[in-house]
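My structure is below; once you've seen it, I'll send some questions.
Note that one protein chain of the assembly has been removed; the remaining protein chains are unaltered in position.
We call the chains A, B and C, going by the order they appear; numbering starts again at 1 in every chain.
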Amino acid sequence: MSPQSDSSAAQITAETAPAEPSAPPEAARPEEPRFPARHYLNDGHTIRSWLLTVDHKRIAILYLVLVLTAFLLGGIFAMVVRLELLTPGPTIIDALTYNRAFTLHGVIMIFLFMIPAIPAVFGNFFLPIMLGAKDVAFPRLNLLSVYLYVAGAALALWGMIHGGADTGWTFYTPYSTITPTNVVPILLGAFIVGFSSILTGINFITSIHTLRAPGLTWMRLPLFIWSLYATAVIQILATPVLGLLLLLVAAEHFFGFGLFDPARGGDPILYQHLFWFYSHPAVYIMVLPAMGVISEVVTTFARKHIFGYRMIAYSSLGIAFVGFFTWGHHLFVSGESAFDAGAFGILSMFVGVFTAIKTFNWVGTLYRGAITFKTPFAYLCGFLYFIVFGGMTGVAVATVSLDVHWHDSYFVVAHFHFIMVGAVVMAFLAALHYWFPKMFGKRYPEGWGLVAASLIILGFNATFIPQFLLGNAGMPRRYYNYQPQFQALHVASTTGASLLAFGFLLIAIYLLLSLKYGKPAGPNPWGSRAFEWTTQSPPLTENYPGAVTVLSGPYAYHVAQSPIALTTNRPTDGGGGTREGGGHAA
Amino acid sequence: MNELMRRMLFLPEQASNFSTDVDHLHYFVILTTLVMSFLVGVTALYFFWRYRQRSRDQLTPDVQPGPGMEVMFVVLPLVFFVGWGIAGFRDYVRMQTPPKDAMDVYVMAKQWMWKFSYPEGPSSLSVLRVPTGRPVRLLLTSRDVIHSFFVPAFRLKRDAVPGRYTQMWFVPTKPGRYPIFCAEYCGLSHSNMTGEVVAMDPAEFDAWLADQRTGFPQAQDSAASPGEEVAADASLVEQGRAAAVRNGCLKCHSVDGSPHIGPTWLDLYGRTETMTTGEKILAEEAYLTQSMMDPLAYVVAGFQPVMPSFMGLISPAETAALLEYIKSLRSDRRGGEDRFRGPLNEPAVGQ
Amino acid sequence: MQPEAPAVAAAPPIPAPAHHFRSWAVQQHAERMGMWLFLATEILLFAGLFVAYATYRFLFPQTFHAASKYLNVTLGTVNTLVLITSSLTVALAVHFVVSNRSRFAGLLLLASVALGATFLVIKGFEYAHKFQEGALPGHYYRLEGLTLPGSSLFFTLYFFVTGLHGLHVIIGMSVLTWVAARALRGEFNARHYIPVELGGLYWHLVDLVWIFLYPLLYLI
Partner (left out) sequence: MAEQLESSAEEIAEHAHHSALPYYAVWGALVALTFTTFLISRVNLGWGNLPIALAIASTKAGLVVWFFMHLRDARGLNRVTFFVSLGFFALLFAFTILDVTTRYPPTNPPNGFDKDRAAQFFHDEGVPHHSSE
């Protein structure tokens, strides 16, 4: 991810200023798509119109810039950690800096990138469009959630500059209460970012319940909406417990409360219970929207109705619900009772079943489809392989007796990176490429996209397969100085990591360039039957020119008729809106 | 087959009674994972090729799974996952119920070192000696933050939680030296908090234990782990003892009067030693310092001239500490036994 | 929860909804739903503390029993009655605003705010007494009469739970004051009363938490 990514905000406003209304030369093919004259990007150019916007699409763009900057920062810390681990002893930094580097890599990636990434960017942008609504239920709360994110991230950044924590992103007591490093600003930063997550959750659930267009029943909802609904449920029910916990640890730093201080009879294992009650459902906050994106991408590029709509929708809710029963598998070796270990071990198995159902149905969707191999589909292939491999190693780690060997070793590090980078970042990139034409009205270079996708999939495997073997060999995680026999695997992992970083850089470059030089994409470049492709791209500020009625489900590839009917009771301007009576978009 | 899989998965050797069971379940789970991801991958690749798009606006049939397939999608993973969930839990319960006749060893984790104390026997730093074939139960606790006692070769790990005890047990099956790691992040030198489990034959172990219990104060086996710096304000004698251990003096000089490679240090100070040349010299600071720096100048009668020179190896402060330590070794004043007191419950550092 | 509709003076016709809602009833339903979802997060916030209380009460039963004696039960009971009465006045305020008596509802809301203030003052007395006695959390704990293990835990929990609850009382009071000011200006009527209802929901939740805190802290 190159440093240009955080300048893309300025780029967007500058780029759209001279909106080229001039139609392309007549010689081009008649249905050569033209860039619409009026759309949400040029609906006000002042900085104030961007920073105080209540349009869900502009808020999504703000989130995109913030989240990509966080990803860049987290990525830099990841490279620092990987470079340090090239040799057993000190390589480029000393032990304390290394401990800070892996902690900040964890905190930034999880709280500032993984949790807000897909819901806040693509959820905010496409939820209202997919519901046929004009905006989310509480637009001003949506803006407040952006500024809470900015405040939390700024506070955490300030903490990082003034010493940063070296406790790992889990802040386990009693070490997090006696660490000499400056951990309190990062705790309070994460607490504030938690509020931004809660507000997004409240916004999504209320919008899905009250803003659906007429005719859009629950069973016609796109599967991306189902996954956002399940994510919002977790965001609302799990985040407050983490908020309380971070306050308790901060209070222990300020006033010496000693609630988890063993010298006063406090119980550090209770801290772990409360922490993982949030943090395990949090990994489902990250992966569920990714699964929603994959359901959309698989149907569009296989041009086929989803295979088992009901099963995928209900397994999203299943993951959200059962995900709350499994937090104890993080405590198997921490002194938890054998009874609880057994209960959590068996319950963790059920969550694995829901992911398996979804994977079988995605592969089933490909059966008898009309598959076009574009970049989002390349990321889908990576996603499929990683979700099966990462998911099943997850179920393996949840097996109690195996976890005793693997707990806190590199096997666990490899597993959760397989899900977080393999599944979620792969889906994030798939979504970024799939919806890039709709969000910015421009096409990205397909060739470069496939090159970058293969680089990322290759680099990812080279980074994390060796870490599975490191874990088996018994190398604990968060080790600055490791035994010499582990070095070969670490060198392999670091080369993979640099390949991965180069892949991300490549994506940043060609996406930013195509923002300016990309050809106009037109309303439906992929020929998809999903709802969001029936409006112009980039969409109008009010999403649809007229009132919207939904005639059928979103994946109607067996009939030649658009799923959405637009009754234009207001005069449609010259823009690329579809014709009266729901014409069939190209 | 077991050896092949173990080597392919980079697993350390199987040195405890649990290792083989855990590894067999491990092979089953990993093989199922590989088979499943291979199947899904191949099916997907076949579909990519077989059903590639042929015409631009090609319509595709709306295929929906029948009830049979839906049930299969649910039951197939459920059976596998719950199956090895239960198998794993059965092994775990065995790991958590130590036999009655297990030998107890108290493990005290302290910021960046391990300390082992046998109930009646000696206590040692970083090196845990256990007999093969006999169950050993560890009672773990910690002095400051959460640590985690992890022996990859035994496939065992348990957190040492401050202020309370957790337990784990094992039966070492293969003699050898296996590394101990700290698996729960515990601060600056978390990665240097290593140690070693030495699995010995029962007879050899009993001999060692007896030897440890008779010799007094025979803590020479407590080789300080690299991370241990004796607290600055510790007495000079204490620093001397640590220096003696660190520099390996106690490998040749006994401290309880028993004959060893070099002359015993018990009651050495103030004694008149007869040299191989017949010369009689009073053992006091000058002679002792010179013996450290240039040992071959005067060799005590009846001993081989094998002592290496420590010139430049030990600092003047260490030399002074060593002298104090030697002075303190008098048979009429026996040091206190280093009995395990259990976790001192004083507040964690820094409060 | 931002009311979009303009105030209406005479017999209240149905106000126009915000641009993205289809009707006023849908907007009201959405705003109520948003508030109930927010209350769910508040319940989960206090859930963490109640679980910590339960764990430590199980581990140190005698200590909690003895430590609870140092709390002033009469002040606790009076505080419970004060909060219950403030819940009544808020419920009455919502009732009267629905029958178009916006100003009277404003007065009732101010009464609730006053009761809330009384609650905080009584709490202040209890805290002052504890500071003198030395029954303080964590390593400030120096209560002579009680040296059982885990005794400082009881007071850590006591101060943190009642402190967090007090903070929520203050937030509730400021919300009710803002709503009371608008009610006194006659902004609300039978059609447009959502802010009063949502402020009332928040206040009832604060009372709900205290209803559980009172027996668990004072009546062990």
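Following the convention adopted for this analysis, a contact is a pair of C-beta atoms (placed from the backbone, for glycine too) under 8 Å apart; a residue touches a chain by one contact, two chains touch by 3 or more.
Quantities reported herein were computed from a predicted structural model and do not represent experimental measurements.
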For the chain that's been dropped from view, list the shown partners it touches.
A, B, C
Pick out which of A:134, A:264 or A:519 touches the chain that's been left out of the picture.
A:264
For a quick check of understanding: of A:255, A:325, A:373 or A:448, which residue touches the chain that isn't displayed?
A:325
Looking beyond the chains shown, say which of A:90, A:180, A:214 or A:447 touches the absent one.
A:214
For review purposes, identify every residue of subunit A that touches the missing chain, sorted by number.
205, 209, 212, 214, 237, 241, 262-267, 269-270, 273-274, 277, 324-325, 327-328, 331, 335-340, 343-344
Go through subunit C and note every residue touching the omitted chain.
22-26, 28-29, 32-33, 36-37, 39-40, 43-44, 47-48, 50-51, 54-55, 58-60, 63, 73, 77, 80-81, 84-85, 87-88, 90-92, 94-96, 98-99, 149-150, 190-191, 197, 200-201, 204-205, 207-208, 211-212, 214-216, 218-220
Provide the residue numbers of subunit B that touch the chain removed from this figure.
96, 100, 104, 106, 139, 161, 163-167, 340-346
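Rule of thumb we're sticking to: only the chains that are shown with their structure count from here on.
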Per-chain Cα centroid nearest the overall protein Cα centroid belongs to chain A
Chains sharing the largest count of C-beta contacts are A-B
Where the centres are mean C-alpha positions, what is the separation of subunit A from subunit C, in Å?
36
Rounded to the nearest Å, the gap between Cα centres of subunit A and subunit B is 41
Could you work out how far the Cα centre of subunit B sits from that of subunit C, in whole Å?
54
Overlap residues in subunit B, where contacts from two or more other chains coincide
347, 351
Residues of subunit A that touch two or more other chains: which are they?
256, 258, 261, 264-265
List of subunit A residues in touch with subunit B within their complex:
95-96, 99, 166-168, 172, 174-175, 177-180, 256, 258, 261-265, 268-269, 302-305, 307-309, 311, 332-335, 338, 341-342, 345-346, 348-350, 352-353, 356-357, 359-361, 363-364, 366-373, 381, 384-385, 388-389, 392-393, 395-396, 398-405, 407-409, 469-470, 472-483, 489, 527, 557-560
Where on subunit C does subunit A make contact in their complex?
1-2, 19-21, 26-27, 29-30, 33-34, 37-38, 40-42, 44-45, 47-49, 51-52, 55-56, 59-60, 137-141, 149-150, 152-153, 156-157, 159-160
So, in the complex, the side of subunit A touching subunit C is made of residues 128, 133-141, 198, 201-203, 205-206, 209-211, 236-241, 243-245, 248, 251-252, 255-259, 261, 264-267, 270, 273-274
